[in-house]
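What you see is the complex with one protein chain gone and the rest in place.
Per-chain residue numbering starts at 1, and chain names A and B are given in the order in which the chains are listed.
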Amino acid sequence: MRLSISHDTTYRYDSQVRTSIQYLRLTPHDSERQRVLNWQLKLPRPVRAQLDPYGNILHVLTMDEPHESILIGASGQVEIDVLCESEHESQSALPFLRFTHLTEADPALREFAQLHCKKRRDRSALIDLMHGLHGHISYLTGSTAVETSAAEAFAGQQGVCQDHAHAFLACARSLGIPARYASGYLYTDSDDHLASHAWAEAWLEGAWYSFDVTNCLTKPERHLKLAIGRDYLDACPVRGMRRGGGTEQMHAHVEVEVAPMLQVQQQ
Amino acid sequence: MLSRTASDLYWMSRYLERAENLARMLDVSYSLSLMPQDGRGDGLEELAMPLLITGTLEEYMARHGQLHGERMLYFFALDAENPASIYSCLGAARSNAHGVRGRITADMWENINATWLEIRGIAEQGLGRYGISRFCEWVKERSHLFHGATSGTIMRGDPYRFIRLGTFIERADNTLRLLDARYEMLGEDIDEVDGRPARSYYQWSALLRALSSFEAFAEIYRGSPGTRKVSELLLLRPDIPRSLRACVDELHLMLASLPGDNGRPAQRLAAELEARLRYTSIDEVLDEGLHAWLTDLILLVRDLGHAIHSSYLEVV
Partner (left out) sequence: MDRKYYDEMYDAQGKCRPHYLEFARWLAAIPPEQLAQRRREADLLFHRAGITFTLYGDEQGTERLIPFDTIPRSIPASEWRMVERGCIQRVQALNMFLADLYHEQRIIKAGIIPAEQVLANEGYQIAMQGLNLHRDLYAHIAGVDLVRDGDGSYYVLEDNLRTPSGVSYMLEDRKMMMRLFPELFAAQRIAPINHYPNLLLETLKTSSPLDNPNVVVLTPGRFNSAYFEHAFLSREMGVELVEGADLFVRDDKVYMRTTAGAKQVDVIYRRLDDDFLDPLAFNPDSMLGVPGLLSAYRSGHVVLANAIGTGVADDKSTYPYVTEMIRFYLDEEPILKNVPTWQCSKPADLSHVLANLGELVVKETQGSGGYGMLVGPAASKAEIEDFRARLIAKPEAYIAQPTLCLSTCPTFVETGIAPRHIDLRPFVLSGREVRLVPGGLTRVALREGSLVVNSSQGGGTKDTWVVEDLKNAE
């Protein structure tokens, strides 16, 4: 499946921002499952790309002239191999066993993981866990904030895709299974969910498998991956800081569609 | 030099200067409040003057509800809850000095630290027991000691320049405000009432004493103080250490000797101000109206302070 993405983000500030810096993870890279056909990033000034600690493509945008808004545009086309269910990697998965502040497993989460997986540590166990979390934390836009931890969302029984992913990571890690956060785009027919999306991946039998708690999907056929990390903070598309500016208004517009000029691959 | 270091040095000396000026203000008001008030009340008005000048009267009233001698004195001098009190200023100066302990000499640091420790002792025993005049004298003395230690021990480099900038910006502002406040209170000059020197005589004398300029005034003018002479002395004479002109001369000199190009806005403002004072006569000032002129200058000095800030102390 070929996905076409257009993602514009505008930040506007009440007053002038003196300086700002943003970590941008808005550029996908080739992998077993996805092939980037073309991709453009429109930024207020030229920025050199680098790889971040997790191998994501990172742009660090520094602005030291006073400004009142920032426009960031990402667009391109990516070919998704819908049959590919897992991805291999040479780096050790062990660092993804560690909890982070956002993915700390409190007794309730540990108990929940035990309850759903018992002694099993395989894919079917994690699928059960995924369904369990989907049922426990109902999707409600605006019910949590970016700094909400897995334990808080779990206790509140409401959240967004970020909270679903965090709760899954906390549970999987508590079972001794390395797990990581993935951020990216999701193609969806309905208008229910944002096209910007987050899900989890777990390390099973030498490969990373996807678990999308929000949509109860284990086959990532509609998912375009931008970045991975231990939690939201590592992998989120934009993380920034500024001096001055007062309050910020962020407006994001994302369109994900199946590319119109569908060609049957000759092979 | 690091902008933060410069900022700490600048504010350290500004707060010390402010503490000294507050003490001078308090001293004057306290002594005037003890004088016969010509049927103008019980001296409380006079005691409220320092609060009025520093813009803290409103906060005082919000907290205490009425003018009360002892409470006003405590609020102004020793109240740790009042960020504009002498106590708080000395605390802020000490905190700034702590941040740049490596950039000032041991003599300077020990002076500021000892001042802070002592005022905490004074606060414990209370102003009443310590004595108000004695307290004001003590604050001035500590400030003199600091200036002595500074001029006697620190290298004449950029740190020295930022310390001087802080002192003279604060002092210029203070001289302008004190003069403005006294003038507002007095209005037109009257030399004598029933053969006695008028109240204005005491007021102007007290102001001159507060600014340690009484002797200089007597030597230069040889007469009783009035608006014109006092204003000329405190605004335009370069040889009076606390005059506006002397402060601006020093600011101009210090800014001109700082390295780098990023300070041009501040340097230009100081040069313009210096030229303006050099080529202004007291007649022109009075023609414009003293209050209007002072208000204008207070704003210009404030602008210069802002320019120093944005040019040096918070460079992007």
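FYI, a contact is a pair of C-beta atoms (placed from the backbone, for glycine too) under 8 Å apart; a residue touches a chain by one contact, two chains touch by 3 or more.
What you see is a predicted model, and the numbers here were worked out from it, not measured in a lab.
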item	value
Contacting the left-out chain in the complete assembly, out of A:M1, A:V60 or A:A259	A:V60
Per the touch definition above, residue among A:Y23, A:F112 or A:F154 touching the missing chain	A:Y23
Given B:H98, B:R120, B:K140 or B:K229, the one touching the chain that is not displayed	B:H98
Footprint left on subunit B by the chain that the document does not show	1-6, 98-99, 101-102, 106, 109-110, 113, 158, 162, 258-263, 312-316
Footprint left on subunit A by the chain that the document does not show	19, 21, 23, 47-48, 50, 52-54, 58, 60, 62, 64, 91-92, 94-95, 97-98, 101, 147, 230, 233, 239-241
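Keep this in mind: only the chains that are shown with their structure count from here on.
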item	value
Centroid spacing, where centroids are CA-atom means, of subunit A and subunit B in whole angstrom	58
